[in-house]
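In what follows, a single structure is set out as C-alpha cells and then discussed.
Here the complex is missing one protein chain, while the rest keep their positions.
Should a chain be cited, it is by its letter among A and B, assigned in written order, with residues numbered from 1 in that chain.
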Amino acid sequence: MSDLLKGRTGEWEMVIGLEVHAQVIADAKLFSGAATAFGAEPNEQVSFVDAGMPGMLPVLNEACVEQVVRTGLALNAEINLQSIFARKNYFYPDMPQGYQISQYEEPIVGEGEIVIDLPDGETRTIGIERLHMEQDAGKSVHDRHPSKTYIDLNRSGVTLMEIVSKPDMRSAEQAAAYVTKLRAILRYIGSCDGNMQEGSLRADANVSVRRRGEALGTRCEIKNLNSIRFMRQAIDYEAARQIEIIEDGGEIEQETRLFDSGRGETRSMRSKEDAHDYRYFPDPDLLPLRLEQGYVDALKASLPELPEAKKQRFMEAFGLSAYDASVLVAERETADYFETVAEGRDSKLAANWVMSELFGSLNKAELSLSESPVSAPSLGGLIDLIADGTISGRIAKDVFADMFETGKPAADIVEEKGLKQVSDSGALEAAVAEVMGANPDRVADYRGGNQKLIGWFMGQIMKASGGKANPQMVNQLLREKLDAGD
Amino acid sequence: MAALTDLTLAQARDGLAAGEFTSVELTEAHIAATEAVRDLNCYILETPEAAREMAQAADDRRVRGEGGSLNGLPIAIKDLFCTTGVQATAGSHILEGFVPPYESTVTRQLWDAGAVMLGKTNLDEFAMGSSNMTSYFGPVMNPWQRAGDAAAKLVPGGSSGGSAAIVAARGALASTGTDTGGSIRQPGSFCGIVGMKPTYGRCSRWGIIAFASSLDQAGPLTRTVEDAAIMLGVMAGHDPKDSTSVNVPVPDYEAALGTGVKGLRIGVPKECRLEGTPAEIEALWQQGIEWLKAAGAEIVDISLPHTKYALPAYYIVAPAEASSNLARYDGVRYGLRVDGDSPQEMYENTRGEGFGAEVKRRVLIGTYVLSAGYYDAYYLQAQKVRTRIGQDFHEAWEKVDAILTPTTPSAAFAQGEKMDDPIAMYLNDVLTVPASMAGLPAISVPAGLSGDGLPLGLHVIGRPFDESTVFKVGHAIEEAANFTATPQLMAGGR
Partner (left out) sequence: MSLDKDTVRRIATLARIRVDEDALEPLAGELNNILGWVEQLNEVDTEGVPLMTSFVETEPFKRSDTVDDGGKAEQVLANAPEEAEQFFVVPKVVE
C-alpha cells in the first residue's frame, strides 16, 4: 500500500487525526452582540462580556446554534438534542475570562463522517468523532513592541466550531483531502467561509506512527496550521521525525508542537507547565441547550445539495469521471457555473472548457470565478458554436481568449473577425487540390509510405485558410485525395 | 433631623408623597447620619454629592407629578454591584480603583424607580465571608454592643456586613445586599434588621460581581418586612442579559402583607435542631412556633434529611465556581496589576498580592475540587447531594407552605473571634445555606434578643417564586415579635 513509509528497519504507518476550528458565519458573536466582521480597528468590536468585565454574563446567539446544527447535519452526524456548555479553565492574555466557554462531555453534535476525494478518483470515508461550539479567543500581537505583547479582543467570543475527526487518515495527502472536503462542505452550506489565511479555518494535526496492525503509537499535536500546504509538510516531517526516534531506540514524548514554516520543521512548544488541567465543569451562567427534533428536521430539509451528492449526480447525469466531478464540485459556485454550461450540451466538452481554458485563464489573471469576464451562458454560447460546426475547436480557443479579454459574446467575435469555419466542401476541395498540386513531391512521398506527412498538408491548408478550414473535413478530404492515388 | 432617620422606607415614602419633607431634606439627614456613624466603617465609598443631585432630581420629578415607587428615597448599595462611573471594589484590593462603565440591572431598576444612592457599602472580599472581616477596606463594626461590654467590637455578619450595619444604624433607609450562602440573612439577623434572599433567578445577576454563579442572588436589607417587600418589588424581574434570570411576573409583594397566616402550614425541620445550639436560640424558635400557631397557622413536623450536608456541599460548589469566576482578575484589563517578566508571572504576582487570605483559600479549594482526578469525588458528588437537598424540600412542599428555623446558631460575635478556624466561621451559615443550595426564597426577621442583648433572627423559607408567602409569614412574626430594640451605636443615639 502506498500509504506506508519506509524506515530503516521496515515499514511504518502514520495515523492522523485532525481537529479543525472553523469560525461560524454570523453577524454577532456566540454570547454577545458585538460584531464579528474581519479587519476592524483593535477592540472596536468588543462588548463588556467579551472583555470579561466583572459581573458580565453570556447570552446564547440562536443563529450560531442553527449554523452548528446545519454543519452537523452536513457531516452526516448525530445531533444531540440536549447539550451542555462547559468552562475550559486556563490563563492566557487573549482569553479575558480566564476560561473559554466550550462544550465537553455533552457536545451538540456526535459522530458523523465525510467522503474525501483522492487523486485518480479514489475515495475514502473519514469518521467524525464530534463537533462542539466554543468561544474564540482574542489576538495576541507580538511584533509591535520588543518587550510587550499587544492584545486585541475583537475576535474574543466569536463562535468557533471544533470538528474532531477520528484518527482515520493515513497520509498527509489524505489529511489535505479531508480539510479540502470539509472546507467545501462548510462553504456550501454557508456556515464558515473556510479562509485559512484570515484564520477562519485552522487545523491542528495529531500524528503518530506504528507498524501496521499494531496498537496506536504516542501522538504529538501540531497546532495552528494555517494552510493545507504547511499542514502536509508538517505531517510528513513529524512522521519522519517520530520514525527516526523510534528506530534509534527512543520513545515518543506526548507533546504539543508548532510548525516552523521557514525551516519546514515541527518543534516543541516551550512551556513551563505539564499537561493542562482544564478543570471542565458545566457553565453555571448558562442553561442546558435543548433542541426540538422538529427544529433539526426543518434545518435538514433546507440544506442545499452537498458536495458529495452533487459529485455523484454529476458523474451520473453528465458522465463525468470521479476526478473531474470532484474538481467541479469543489466550490458551489463552480458547480453551478458548470451546470449552467453543461445544460443541454455535451457535458465532457463543457467540463473540459471549464476546467482547462476557463480555470487556466482565471488563474493566470488571478481572478476568482465570480469575477470571470466570461459568464456561464456566454461560455455555453461558445460551445454551441463548436458543436454546430460554426468554428473549429482550435479557433474556439482564440475566440475564448478574446471573450475573456473583452467580455463580448462568442458569436459577435466570430462575426467581427470572420472566424467562421469553412466547411464548404467545394472550397475545401479546392484548397486541398491546390496544396496537392503545388507539392507533387510530397504527395509522392506520402503515397510512397510516409503517412505522417498528412500533418504537413493539414498545416498548409490551415495556414492558407487562416485557421478557419474545418479540420475534420480537411483531414477527411486529404486522406481521400492522397489515398486515392493520382 | 433625628426623626427623619427613624422612619421606615414606607413611612418616608408616604411622608414625601404628603409633602411633609423633601427628598433633599431626607437625604441630608441620612448623609449626616452616615457621618455620625462613620466609625462603623459601613462604606467603602460614600457618594454624598451624587446623592444630593439625585435627591434634587427626585424633588423636581415630584413637582412635575412624576417619579417611580422609590422616588427620592436614600439607600445604600453593596459594593458588589457595578455602578456606572462609581467605583466597584468587591471589597478587594484587586479591584481598588475599578470604575465600571456600566450599571447592574438591579441598581438600574432602583435608580429608574427614583431611589437616591448614598454610597457603596463594605463587604467581605468577593462576598466570601460571614463577618465582613475579610474586606481589604477594614472590618465593619456592628452598631449593636453586648450588654455591659462596650469595648468589644462585634461583627455585623457577612458578607453584606456594611449594608446591614448602615441600615441598622439608621444611616440609610434600606440597602441592597447579595446572598450566596446566607450573606443577606445572617447579617440581617446579627444587626437586628430584615434581610431577604429571593428565589434563584428572581433578580438579575447582570452587573453583580460574581462569586458563585449558581447561588448568588441580590436582595434587600431593611428595618421592616414591608420595606423589604417594597424594595424587592423594584429589584426583581426578568433580564434577558442574564440567562439564569427567570421570566415570571413580579407580583405586588406589599399586597401579600397583612393578609395573615391563618390556615398556612408551617414546617419545622427536626434536622435544624443542631447539637450545641444555645438554649436561647432554641427558645426563640419555639417562641416563633407559638406566635404562628396563635396567628392561626398549622405547625407540621418535617424532615429534611440531607440538610446537614448542605454546608459542606456548599463549600465545594461555591469555591469551585468562584475559582473560575475570579480567574478574570489578572491585571490585564482592569484592577490591580503587579508586574512580572511574563504574563503568567504577572498573574501570579497580581493575584498573590490582590487577593486576601480567605479568597485565596477558597480559590485554591475550588481549583482543587475541579482538578483532574478529583472532580467526580468532590464537585460531582456535591452537586448530586445538592439535588438530594432540593428533593427534600420538594417533598416537604407537599405538606407545608413555609418552613421556620432560626437564622443563625448564635448572636453576633466579636471581631477576631472564630478567625482561627475557617470552619468555625463557615458554620455561621449552617441554617441559611440549605435554602441557598435549593434556590429557595428566604427571609430573616428580627425576633428577639440574646442574653447579651444582641438581636436574634427567625428564618422563613418558601416555595420557589412564592416570596409572597415568605413575606406574609415574616410579617406575622414581625407583628408578634414587636422587636423595638435599637442598637447602641445608631445615628441620633438611643
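By our rule, contacts are C-beta pairs under 8 Å (C-beta built on N, C-alpha and C of every residue); 3 or more make two chains touch, one makes a residue touch a chain.
Quick caveat, the model's predicted, so the values are computed rather than measured.
> Which chains here touch the chain that is missing from view?
When the full complex is considered, the omitted chain touches A, B.
> Of B:3, B:99 or B:255, which sits in contact with the chain we cannot see?
Residue touching the absent chain, from the options given: B:99.
> Considering the complete complex, identify which of B:51, B:193 or B:382 is in touch with the unshown chain.
B:382
> Quick one: which of B:68, B:278, B:390 or B:409 touches the chain that's been left out?
B:390
> Which candidate, B:52, B:153, B:265 or B:337, sits in contact with the chain we can't see?
B:337
> List the chain A residues touching the unshown chain?
Those residues of chain A that touch the unshown chain are 26-28, 32-35, 41-51, 53, 59-65, 84, 91, 93, 140-142, 144-153, 258, 269-271, 273, 277, 279, 282, 284, 286-288.
> Going by the touch rule given at the top, which residues of chain B touch the chain that is not shown?
Interface residues of chain B facing the absent chain: 97-99, 101, 200-201, 214, 238, 240, 243-248, 306, 309, 312-313, 315-316, 323, 327, 330-337, 339-349, 351-353, 355, 360-361, 363-365, 367-368, 371, 374, 377-378, 380-388, 390, 421-423, 438-439.
FYI, only the chains that are shown with their structure count from here on.
> Return the distance between the CA-based centres of chain A and chain B, expressed in whole Å.
Distance between chain centres: 59 Å.
> Which part of chain A faces chain B closely enough to touch in the complex?
48, 51-60, 87, 89, 91-93, 96-99, 149, 151, 272, 277, 279-281, 284-287
> If you look only at chain B, which of its residues touch chain A in the complex?
81-82, 88, 90, 95, 98, 100-102, 104, 205-210, 212-214, 240-244, 320-321, 323-324, 326-328, 330, 332-334, 343-344, 347, 367, 370-372, 375, 379
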